[in-house]
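Here you go, one structure.
Removed from the display is one protein chain of the complex; every other protein chain stays in position.
And now, subunit A:
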């Protein structure tokens, strides 16, 4: 586990878009307590596409929520870029999410009352800011949404809705985009479209993306795959292929108890 120990701070600032250091997170108390994250330390490089994988209950979504400032950590710190987000109040966190983070959800989560274009501009509207029209036009063109801008979400297919959600996530040029099972509700063709776009946004726009998925095929689009099991990072795979991911998953499933004992 090469990244288990936090690197020197200067390097963090220049290289890492998101940093988690010794993060613990538990839910409930007493016998019902479930430890979702155990001392997780991980960095997500700027301009890279990272996938977080793991079986159900491994803590991958909790990790993402903690990284995105949606959930609080019990111990440890999280930085978005150079900003420490641990201990920020709701207002500051909200502003941080608005300005520095983009979200893509499994359920698309578009506002049904707004048109596709209005949904794309939603984060800017919430911030009361004007979106950069050239940038927006470029995203829309890349996502092939120009014919769909005046449509309401109910008039769009699942794939189109998720593409609108992608455009929304990128519209404010966030420091990092968190995607939570972005292809979980899509057919294979739409999935491929969305994943190709995420890949492209990293390659062409230098976007940082952190994606939670349980689909090895989706993870194969990433530069790196971080595997979680029982709240711990158990494997870190660079330049993955779908087969490599599947192999790794098979592998660590048997290693999990060992990793647990090692602690």
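Heads up, the rule we're going with is that a residue touches a chain if its C-beta (ideal position, glycine included) is under 8 Å from a C-beta of that chain, and two chains touch if they have at least 3 such contacts; residues count from 1.
Here, contacts and distances are computed from a predicted model.
Chemist: Absent chain per UniProt: "Acetyl-coenzyme A carboxylase carboxyl transferase subunit alpha", "Homoserine O-succinyltransferase", "NADH:ubiquinone oxidoreductase subunit M" or "FtsX-like permease family protein"?
Modeler: "FtsX-like permease family protein"
Chemist: Tell me which residue among A:65, A:79 or A:163 touches the hidden chain in the full complex.
Modeler: Per the contact definition at the top, the residue touching the missing chain is A:65.
Chemist: Taking the full complex into account, what residues of subunit A touch the chain not shown?
Modeler: Spelled out for subunit A, the touching residues are 56-57, 61, 65, 68, 70-71, 90-91, 94-95, 97-99, 101-103, 105-107, 109, 111-114, 122-123, 125-128, 168, 180-181.
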